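The complex is shown incomplete by one protein chain, all other protein chains being positioned as in the whole.
So, chain A:
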């Protein structure tokens, strides 16, 4: 038991379980998955599909954070990538052709890769602090997306493009295959090759790594490029979901969600040791949380507060210092110890009380409501401007 408690996946998974239980209590059919026309439907599938873009971005974010960095620009890259793809499709004579869609995707991914390389250049060659370096693109990226869309929200009809997100393959939505598949591939590559260890060495002690012959600069640059590319792919999934190129709101605050997912997953922002399985769990926690708000019918007014409470609890439970206090308290009153702990972990997710902001299917409305919540808990960013421009 003690060992399980210490495992890095314990708290995110526990949070997930509690969320699922709370949802099932509120709505017994929550976990039900039905098969229609050979396609799977149900809340779990919806949650996974809605989580796909975040999963991709959190994947890149984990690797960036492992090198002691951070990438704030991923949300902007999502907007740019979606805008480019949709603008290309809408301008092409044949929006419905798979070739057009392929070219659009290639252009969007190419541009995202370039943006990622730009971030990497600022960080590794010019030596700008990652938070500042990526802040540049975070702001400028939305402008670029604006430029591409000409300030309009371009809506497009293209079946093959839409299929990239909501099409089905072997019973599951394409978005899930893309995101989970890519996540698995990267996770395997990172741990099967020496990439993971070298990234961690770079993150923990860059000077020692350099002297040990680690190509820290190349590795770091690569990681920012990968984060850009993954954000671009996420942008395609997001825009394929809405089929509208919205320069202002596509992927807004998704960088904060991604950072949160990484932290919930047990990777420290100070870099070094990282675990992708934790990030995966973190993404699921956030996605389920967004869905919980709908299921429990929590009022949109208190949604941010509710989400903040959950997030704060999970991160607190992971803090070594808090855990130490916990252990000491448990030791002092032996018999009461474990119960006390259990009670506390229930309390973590206890304040369930309804909301109405739709997660997943109506991005236009929840894109703002959801993420703002975490933001209140952890980081501060100028939210007002964005809403005004909208």
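Couple of notes before you dig in:
Operating definition for what follows: contacts are C-beta pairs under 8 Å (C-beta built on N, C-alpha and C of every residue); 3 or more make two chains touch, one makes a residue touch a chain; residues count from 1.
Operating definition for what follows: contacts and distances are computed from a predicted model.
Selecting from "Phenazine antibiotic biosynthesis protein", "L-serine ammonia-lyase", "Fe-S protein assembly co-chaperone HscB" or "Sugar ABC transporter ATP-binding protein", the unshown chain of this assembly corresponds to "Sugar ABC transporter ATP-binding protein" (UniProt protein name).
Within the set A:97, A:205 or A:299, the residue that contacts the chain not displayed is A:205.
Of the listed residues A:15, A:133, A:178 or A:219, the one in contact with the hidden chain in the full complex is A:219. Touching the omitted chain from chain A are residues 192-195, 197-198, 200-201, 204-205, 207-215, 219, 272-273.
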